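Structure below; questions to follow.
Yeah, one chain of the complex is gone here, protein chain that is, but the others are all in their spots.
Here is subunit A:
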């Protein structure tokens, strides 16, 4: 899980410079959806559900929450 959290945070750090917060969160969520294999997304979602997203960058946490709602 540490690896997936790290990868999600790397993505979040790229989108962190986006001045529009909603666009940044959407960008991360879209990236996860388009490039991550389902079991990786499922594992990250499970981590988020179990821990509230421990270790996740704030933007990544919001993006995972958005994926959970989808």
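Observations, loosely collected:
As a convention for this text, a contact is a pair of C-beta atoms (placed from the backbone, for glycine too) under 8 Å apart; a residue touches a chain by one contact, two chains touch by 3 or more; residues count from 1.
In the analysis below, contacts and distances are computed from a predicted model.
The subunit not displayed here is recorded in UniProt as "Formate dehydrogenase subunit alpha", chosen from "Glycosyltransferase family 2 protein", "Metallophosphoesterase", "Formate dehydrogenase subunit alpha" or "Cytochrome-c oxidase".
In the full complex, subunit A touches the hidden chain at residues 3, 7, 10-11, 13-14, 16-19, 31, 34-40.
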